[in-house]
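First the structure, in the form of structure tokens, and then the observations on it.
Only one protein chain is missing; all other protein chains are in place.
Up next, subunit A:
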Amino acid sequence: MDIVLLSRWQFAITTIYHFLFVPVTLGLTLFLALLETCYVTTKRAHWKEPCRKLLKFFGAIFLVNFAMGVVTGIVQEFHFGMNWSEYSRFMGDIFGAPLALEALTAFFLESTFIGIWVFGWDKLPEKLHCACIWLVAIGSNLSAFWILVANSFMQHPVGYAIENGRAIMTDFMALITNPYVIGEMSHTLFSGIATAGFVLLIICCWKYAVDDASREVFLQALKAVSIYLIIGIMGAMGTGHVHTQYLAEAQPMKLSSMEALWETEDPAPFAIVADINQEKRQNDTEITIPGMFSFMLYNKPEGAVQGINQLQAAAEQQYGAGNYIPDVTGLFWCFRMMIACGGAIAGLAFLIGGLAWVKQDWLLKYKYLLALTPFLLPLPFLANSAGWFIAEAGRQPWIVVGLQKTADAVSPNLTPGEVFITMSGFTIVYLILAIIAFYVICRIIHQTTIDTANDEGRAL
């Protein structure tokens, strides 16, 4: 294997791994901030203590997850220079700024105030302590914003000029108000809420089902969590839909590849399943709904959608000969996997949330079914990973669409052996850590009991 392929694998592995923890952090900090606000402001004295224990309990799970996100995040920042130095040279003028701003505005904020939040329970007044977790929530979501500003430029370059073979920033405001970043940011924010919401839902279901002493508290938690999750998943679906419509204008090649639409059609059909033949640039067989793709894009059953083959011809005319088609099979199926996982999450959220709110006796009766929900844990993580696969594989062969190809971006001084060592090293360390973190979180969940009695039992 060559260093481009190895470096891409390394980036994919470390980024997808990093992004297992990130959305949980994004959504969970916000949830903890809301929960602590309830804790500080509640007038119902008998809820005060369970609420505090719940905060500590979810807080402990959050901290393990947060630590994983932090340590794997350092790798991300170093990567660009280590493996993609030609990219860093070409793009540094534009890409470095949001990264430095991410560190200055977001990393400092979240890392400093998480320390105070964890160790300051007895040292700070309640309200100040609550403000700390809000600052952590703002910090982590702000960090998502800056890195998505950087990513959006790679997908849809704006506010730049090319000078001496390098991209130069000409308009900072255009960079941060890139329409692409609005789609990515809103979708990431809601996906974070949905991911964290789903993880919390599973924890609550499990505790409700197996821990008799904690049942009452976790029923109340389940009610709150299901609303949070429903907001997240509906938001993720809505923003995803709008962003996909926007792709028709910003990245038509990515869009048509997601749908395996090889030839321009009006109205364009939606393929439910397809046997994609990337070599012949066609689908060998497919099951389609006529006009559906156009309807999804334009809200009416008509309107042309450009096919991959036409877009390829146009790209060759603009950029010269070459293959400008991404991995259609991967994009097509990842898109369907993301939709399916999202749909399943939404269904479960409404079902379990509905029962928790209006049919609690059913919930109790079928609690052995709730004890099976942990098997569904992969759903949001599959959806997130699939989403990022679409976003990143969908811009290939470009690293910055229209400006630099991935193959030209890699560090010229590396050898395949070196990259192979680092790729395997990261993979092995990450695997071991994943197992340990999972074990530790399960232990925390298993060992914590939260009853409504006001004793001094410690959550963890």
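In the analysis below, a contact is a pair of C-beta atoms (placed from the backbone, for glycine too) under 8 Å apart; a residue touches a chain by one contact, two chains touch by 3 or more; residues count from 1.
Throughout what follows, contacts and distances are computed from a predicted model.
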{"item": "Chain not displayed: protein name in its UniProt record (\"Cytochrome d ubiquinol oxidase subunit II\", \"Sulfotransferase domain-containing protein\", \"ABC-2 type transport system ATP-binding protein\" or \"RNA polymerase sigma-70 factor (Sigma-E family)\")", "value": "\"Cytochrome d ubiquinol oxidase subunit II\""}
{"item": "Omitted-chain contact residue, chosen from A:Val210, A:Ala344 or A:Leu433", "value": "A:Leu433"}
{"item": "Residue touching the undisplayed chain, where the options are A:Leu26, A:Ile116, A:Val181 or A:Ala268", "value": "A:Ile116"}
{"item": "Hidden partner chain, touching residue among A:Leu34, A:Ala97, A:Ile182 or A:Val210", "value": "A:Ala97"}
{"item": "Sole contact to the chain not displayed, among A:Leu6, A:Leu54 or A:Met68", "value": "A:Met68"}
{"item": "Interface residues of subunit A (partner: the chain not displayed)", "value": "56, 59-60, 63-64, 66-68, 70-72, 74-75, 77-78, 80-83, 85-86, 88-89, 91-97, 99-105, 107-109, 111-116, 118-124, 163, 168-170, 172, 411-414, 418, 421-422, 425-426, 429, 433, 436-437, 440, 443-444, 460"}
